[in-house]
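One structure is given here, and the rest of the page talks about it.
The complex appears here without one of its protein chains, the remainder shown in place.
We call the chains A and B, going by the order they appear; numbering starts again at 1 in every chain.
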């Protein structure tokens, strides 16, 4: 936030996030120069994971090239960026929807075992929940609150498994319409 | 020597479980200049093994000749000098250490070491390897200041010093560092992969494995390869020839926690809470980390609980573990969790059975 007196004395240049075409063309130019081979699926993946940030996109590209060579697939880009594959997020979400605690626990254990960073998982879960059409707003609010708390706790250094399990539990209870208060709360 | 170490792959070519990653790493260091690396993944998945094999790939066999050094660092921090003590492991081309061992002053160590390494830059013999490698363990335990100073030092000395960072969870590593490194995720091996390794070790040791035995060990190890091999070896010591339904001994502390869980389920009272406290003290004396105590206790309790309680209990476990991180004395929070559980469970029993 810039204070008004300061802002009013300046000429402003607004930079918007780059559009997909501009990004893609630049990326393709770089691929050309570096002798890289990028299929169209990989290209669109790159756009989505970099979220309009060209520098990030180039970094991911370079990382993938170093690790995987000149022929880069969508999967390679995902693994370099640390973005969690959609199937994994979906699996966790589905487990929560099912109302089966043990199943959700299993999925959470899987996420940890695969080494995916939980803060990233929370962020991706957030996207899934917010965009879900079949979930009423009240439930979404409950889930988001739980995500925020867990994120804060992770920053404080809390254990990843326990926080993700808590999120999964809260998500399940929201989606299955269980009451928010615990039954044996004193 | 333990089997874990005896059969640990020494070169990238020998790696069984993460073959693809090993291949990529080989390509990485032979074809190009090695960037900073960040290896992350759960415990016992093979990060260290890969790092050591990688070092060997870069520097050759001399990377394995390591010397332990217990150094005292005198660091000039402006108005005062700080005295720190740290154990390092060094070969001619690399240094390995765990900066979080020194506690909250870890940032000084990081700066000092890198500065020192930068000063003694090795001669460029093969035209490529004019740099030293610094391996930092447990970077997720580094304080935020340490991570910031690491980032700055990384930039400044990147010509002469490459960093290989190792941690369990990359969430705790700041974005700045993650973006300056090539992040390599080392996932825990699947049960089948573990079985493969166990069969390999069994063959090398000349042992007969009944069918399904290796699978049982793999399952019990919870996708932790190191655990699986250690368990395997204890089974061998216990009884050989193996029988297919031979009991796989758990770790002693896990059994102890299981007993605690049973105690808690049997009686819920302040007196019982006090007894539980005594048992937890036993675990703490043996340096079992408190968060592992809490997690394992939760695991044992969840096994025995009805569905409706599971949600409530895991909520409190997450709550108290978080507070344990922020607090000073872990026992207070572990005890609060147990007390809460007892309180809830007692209410549950009364409500259900009257």
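Just so we're on the same page, a residue touches a chain if its C-beta (ideal position, glycine included) is under 8 Å from a C-beta of that chain, and two chains touch if they have at least 3 such contacts.
As a working rule, contacts and distances are computed from a predicted model.
Missing from the rendering is one chain, named in UniProt as "Cell cycle checkpoint RAD17-like protein" (options: "Acyl-coenzyme A oxidase", "adenine phosphoribosyltransferase", "Alpha-1,3-glucosyltransferase" or "Cell cycle checkpoint RAD17-like protein"). In the complete complex, the hidden chain is touched by one of B:85, B:155 or B:175, namely B:85. On the side of subunit B, the interface with the absent chain consists of residues 1-2, 4-6, 8-11, 13-14, 16, 43-44, 48, 51-52, 61-68, 72, 74, 82-85, 87, 89, 91, 96-98, 101, 104, 135, 137-138, 196, 199-200, 203, 226-227, 230-231, 233-234, 236-238, 240, 249, 251-253, 268-271, 273-274, 277, 281, 284-289, 292, 320, 323, 326-329, 331-333, 335-336, 339-340, 342-343, 346, using the contact rule stated above.
As a working rule, only the chains that are shown with their structure count from here on.
Per-chain CA centroids place subunit A at a distance of 25 Å from subunit B. Contact residues on subunit B toward subunit A in their complex (touch as defined above): 24-25, 27-28, 32, 35, 40-42, 45, 169-172, 178-179, 182-188, 223, 291, 294-295, 298, 302, 307-312, 314-315, 317-319, 321-322, 325-326, 343-345, 347-348, 351. Contacts from subunit A toward subunit B in the complex involve residues 56, 59, 63, 66-69, 79-80, 82, 101, 105, 112-120, 150, 153-154, 156-163, 165-166, 169-170, 172-173, 178, 182-186.
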